[in-house]
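This view holds just a subset of the chains, kept in their places.
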Amino acid sequence: MGGNRLGKIFQVTTFGSSHGRAIGAVVDGCPAGLPLDAQDIQIELNKRRPGTSEITTPRKEEDKVEILSGIFQGKTDGTPIAAIVYNKDVDSSAYEAIKYKPRPGHGDYGWISRYGHYDYRGGGRGSGRVTIGHVIGGAIAKKLLENFNIRIIGHVTQIGHIKAKRVDFNRIEEYTLENPVRCADKKAAEEMEKLILDTKKRGDSIGGIVEVITLGAPAGLGEPVFSKLDADIAHALMGIGAVKGVEIGLGFKVAEHKASEINDEYCIKEGRIRTLTNNSGGIIGGISNGMPIVARIAVKPTPSISLPQRTVDLKSMKETTIRIKGRHDPCICPRIVPVAEATVAIIIADHMIRAGFIHPCNIEIES
Amino acid sequence: MGGNRLGKIFQVTTFGSSHGRAIGAVVDGCPAGLPLDAQDIQIELNKRRPGTSEITTPRKEEDKVEILSGIFQGKTDGTPIAAIVYNKDVDSSAYEAIKYKPRPGHGDYGWISRYGHYDYRGGGRGSGRVTIGHVIGGAIAKKLLENFNIRIIGHVTQIGHIKAKRVDFNRIEEYTLENPVRCADKKAAEEMEKLILDTKKRGDSIGGIVEVITLGAPAGLGEPVFSKLDADIAHALMGIGAVKGVEIGLGFKVAEHKASEINDEYCIKEGRIRTLTNNSGGIIGGISNGMPIVARIAVKPTPSISLPQRTVDLKSMKETTIRIKGRHDPCICPRIVPVAEATVAIIIADHMIRAGFIHPCNIEIES
């Protein structure tokens, strides 16, 4: 059974695996009238492309996108937008040796349990490489949201024990592009880079936290009871491979607080209703309140490490040991930034249409 | 637009609001052949019923459930199961005074922004009372899962700064029923109760953490890429009103770890494949691996407090102050336990059918 689709009206269906022929996405439900070309998607794909620095996997992929449908005379025409990226630098040699030995921390065992027949090369469709589909969908969503002055900004806030200092929301985008770690706090970014390289040398990997902020979203996004905006964001973000937790606003810190300390009180600023604080991260009771929407994800260390690990040989049903070769990221956080942005963008775009802020058929029609 | 449905095959649609005539749920997609009567649902509803101790709201509701359809000769017959609870102890007097003044921390402002016409009495459909629908659906899901030896167990692990010690999974259920806080660590439970009562006296409320454990689920549950088991659990749990964060297994702690420290290595126990540790909380790459599934939620303090708070009068568009009367829980965690259990049960039941472990039409058919 499926599960390869995100969004209810703005729907992104993705396909493809790490070592297959191509990876792609079909975006159905994008209104007509949106100016869009391959370059809009390419820019976002370049942000997640591997091999761009010392701290990412050495796999070399150009990740050049090709749009197959849905654009007419430079604009979306309301029909599905299909876009693909061919896999080029495929090296499956390392995987034959371990095809019956599930790698600790990887989804191999679950996939085998579920499907029986499993593409074990590079993790198959369980690979991080499938997030190309997220990014294609997200690039289109971002372009759509830009037309409504909504911006989605991701950045790394923690790697291992190193935590970034909070930076003004409007500067994050600029700052994160300046370093390979995608952290807006320069000093922390340097330390993080060192930590990642150090971890890499030891054949290990390290986790971290990524934050995604949405600026400009109106109050009123989110459907009660089971399709709350934060629920849909949590769903989408938890769908990214390495994510083990999602929180909104203060997140897990709310457990330690009293309501009198963290309730966001209302005020009027420049004629608009705002809150004095934003502990709720822009979403209360599942509906946006017009403040910045703040979501954070816990990203586990890439499970592929070259150190020896215990596992089981599924053929002989005996315990054994593996060492994982292949090419991997010592810390996936920097490359998850554009993926998390894309993912949130899809959800916000979807809810903008669902709530009637964007016309479902053509963005030029007043909604 | 809707959003009042949970699950893809085992689908729970809920309706009703805090001060309306009734609250209920329709469960569509439950296979035929499951023995079920009103008492099965009533037992679960009683766990979340208000007015049962000093630390819950004094609102008195019997919450007696009535099944309207879907049961024939004591068993489900594959048709939708509708069940309702009539609201009895409705007191809307406190809400007239604040109908144009959104309460800090509550969804009022979002609901008004979205729907214009809003039932402000007791939070309307944004009230915690709507979780009666979750519990109805969850009770049926639990009954279904019991037939497949799957148990869902919730407990409070933290209130304010007080953290419970870890208890053997098999004892949690028994222990939590012994105290009103629903904490399995007796000593912590006593401290938590004191803290809640103390907070209540001050007209304030306090947050906490609830954990839900699923025992007995097979490996192979969860659909890649966008309907991963953890993603669907996160989605469902984040859909509970006061929840601001969801994590699986180690959760946010993964950020601080190296893969070599937390990868769950495989071994063989009693002829079955298991992992030596369970840092991943039973789900890797979005698919269950046969280990206990462990999810935790961050529950914010009930925003309704009697202390004065700043807000805005939406009619005059001037800043003002409110004091919230009405009847409220000083800590919602204990009553969220059965709701969180129900929510997880719905997702697991749904995925059991989606993965082919439970026959979609009749549980007596071998699957």
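As written, the chain order gives the labels A and B, with residue 1 at the start of each chain.
FYI, a residue touches a chain if its C-beta (ideal position, glycine included) is under 8 Å from a C-beta of that chain, and two chains touch if they have at least 3 such contacts.
On a predicted model such as this, the values are computed, not experimentally measured, just so you know.
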For validation: placed chains = 2, all identical. Expected total copies in the complex? 4
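Criterion: only the chains that are shown with their structure count from here on.
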Touching residues on chain B, where the partner in the complex is chain A: 1-6, 14, 102, 104-111, 113-114, 123, 125-126, 130, 133, 158-161, 199, 204-209, 218-228, 230-239, 241, 244-260, 262-268, 271, 273, 275-276, 280-281, 283-290, 298-305, 307, 309-312, 314, 317-319, 354-355
